[in-house]
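Following: one structure in structure tokens, then a few remarks.
A single protein chain has been omitted; all remaining protein chains appear in their positions.
Letters are used for the chains, namely A and B, taken in the order the chains are written, and counting of residues starts over at 1 for each.
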Amino acid sequence: MGTALMEARAVGKSFDSGDVLVDVSLRVERGEVHCLLGDNGAGKSTLIKILCGVHAPSRGTLRFEGRDVVFASPREALDCGIAAVYQDLALLPLMSITRNFFLAREPVRGRGPFRRVDWRRARAVAQGALHDLGVDVRDPRRAVGTLSGGERQSLAIARAVHFGAKLLILDEPTAALGVVQTTRVLRMVRRLRDRGLGIVLITHNVRHACAVGDRFSVLDRGRLRGTFARDAIEVDALQDLMAGGQSVDAWTRELG
Amino acid sequence: MRPSEPADPGERPFATGSQPSAQGGSREIPHALVTRALRRPELGAVAGLAFVTVFFAFTARSEMFSLGGMVTFLEPSAQLGLLAVAAALLMIAGEFDLSIGSMIAFGGMLVGVPLVHWGWPLEAAVVFALALATAVGLLNGALVLRTRLPSFIVTLAALFILRGATLVGLKAATGGATQLRGIREAIPEGHWLMEVLAGHAFESGFAALAARGWIDTFKSGLPKVQGLPVEILWFVGCAVAATWVLRVTRFGNWIYAAGGDALAARAVGVPVARVKLTLFCVTACAGALLGVMNALDFGSTDAARGTQKEFEAIIAAVIGGCLLTGGYGSAVGAFFGAIIFGMVSIGISYTSIDQDLYKVFLGGMLLLAVVLNHVVRHRALGAR
Partner (left out) sequence: MNRFFGALVMACLVGVAARATNAEQIVVVSHGQANDPFWTVVKNAVEIAGRDMRVDVVYRAPETFDMVAMAQLIESAVQQEPDGLVVSIPDADALGDAIRKARAAGIPVVSMNSGGAVSADLGALFHVGQDEFDAGVGAGERMRQLGVRNLVCVNHEVGNVALDRRCDGVRRGFGAEVRVVPTPANTVDDVYAKVKATLQADPTIDGIVTLGASNAAEPTLKALRELGMLERVRLGTFDLSPRILTAIRDGEAAFAVDQQQFLQGYLPVVHLALYLRYQVLPGDDLATGPGFVTQENAAAVIDLSARGLR
């Protein structure tokens, strides 16, 4: 199988409020969509924040591309090739697609105080990068605010990929999207997997997870309940696990 | 089959920017140009300027649009414009500097007192004024960033503090007066910095034109325009520089991002704090520079200079299309906004409209310009 792209070994995290993560170990391979499932408060957000350098783990280690790594800041993780796309997408709605795409990484020409950003080339590059991922943007000068939720999600992902993400972490990418847009985003995720990226996908929605996931890890109150390969588990069983072990039927009956 | 409507939504990549009436390449290009023009933040200001010009064309004496007349309203426009362009940059970054008006008086004092009472050379006095202004700007910015208080409040406090400091400083220096005189006498004749910061440019050129009869003269024979006030050149230069920064540099992109959503910008790696600190220094220096230029031009300064200019600068920037909430706007818009302001405030004296109506008039004009701005932008941003 070779070295995993990213590995978390016995990672634990404690805040003043208590233990948020306890003894979590998982691997993400290249060319794999690894879904991270769990109810609210399970610790999914904290885990991905550790993976991309926002928090340091209280216990345990991380390995990236076969080497132990310690991230002092998200920038260091980014430089390694670990990119996270959170729910707010870090997009500025009043600015154009191109300006958003190249924010903080604008391509410059010239020297000294006369350095210019080559916006023409930037537009072409942005358009091309988006096209590669199946997004056709007729006018990259449009404000991001005029894009739909799915288009914005695709833009945020395309930006992360273009700037060298090897491991892509997506936090609830389909939460606010309708059916058609969800399909498109998930299709893009699959395309990226086929290119060899490792993808960690957090979602509430088991059906979405099952549509694209290769492996599934379920977190429950800070602990890993298990990691399952695609063919090894049923949708309903996953759902039960997410709900904390209690069968969905049982509490449906409870609700009457 | 129309290319923008895929037969199977599952198969085709989705296209953004699809227009319901798009029927092929050739019709889209002019449409795109018009849409892009409509989306520009300056459009409202240009429309406002056209409206104001037409209004005065009908109601004002013809001298208003003679060369001499235009200079009389372009000069106050230029003075306000220096402030408005700086204020626009800061507003796009999501902050306000209300102390910019008081800084005019403060800057006038900082250049006047060393010249007249300490015997400093002009260069030193000017550097002194700008250096202290930069320090104040840094302080403003640091306070805003550290305390996370709205910059409106922090710089409002600075407005009062600077105004009071100017009053106290002038009285201390002059032995009790609120006006400082004698600035011109303290500067040697023909000083190079005076040519740059005060007076008129191209005087010999204008004199030659007048001799040829190309410039009107008064009945006494004096040419109506002796030269181009230096402020106008500074104004144009600053507007050009600010536009260049906003549209074509990395820093400009960061300004838009810092104002649009500081958290998102920081998350992506934009040095938001550095951007804002820099812009607070820019506004402080703009205020001080104008104070210096006025002091040198008029040979005196007083504690009341620049009163209310901070609001006028913000209004000019807003007329020019800057959003009060930040993240959107342009320096060119502030340029046109300042011209509108100057035109309206001086233009009334070319009409027979009673002076008492001035405030009503100014407010009405500004309201019209801003509403126009809003309508145009609403249409433009909403269109797909």
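Note that in this section a contact is a pair of C-beta atoms (placed from the backbone, for glycine too) under 8 Å apart; a residue touches a chain by one contact, two chains touch by 3 or more.
None of the values given here were measured: they were computed from a predicted structure.
Among the displayed chains, contact with the absent chain in the complete complex occurs for B.
Checked against the hidden chain, the listed residues B:V46, B:A60, B:A158 or B:I187 yield one contact partner: B:A60.
Residues touching the missing chain, restricted to chain B, are 55, 58-61, 63-64, 66, 68-69, 72-73, 75-76, 79, 171, 174-179, 181-184, 218-220, 222, 224, 294, 298-300, 302, 304-305, 307-308, 345-346, 349-353, 355-359, 364 (touch as defined at the top).
The rule we apply is simple: only the chains that are shown with their structure count from here on.
Centre-to-centre separation between chain A and chain B, using Cα means, comes to 44 Å. Looking at the complex, you find that chain B touches chain A at residues 9-10, 13-18, 28, 32, 36, 39, 248-250, 252-254, 256-257, 260-261, 263-265, 267-270, 323, 327-328, 381, 384.
Chain A meets chain B in the complex at residues 74-75, 78, 86, 88-95, 99, 102-106, 108, 115-117, 119, 131, 134-139, 141-143, 145-148, 150-151, 180, 183-184.
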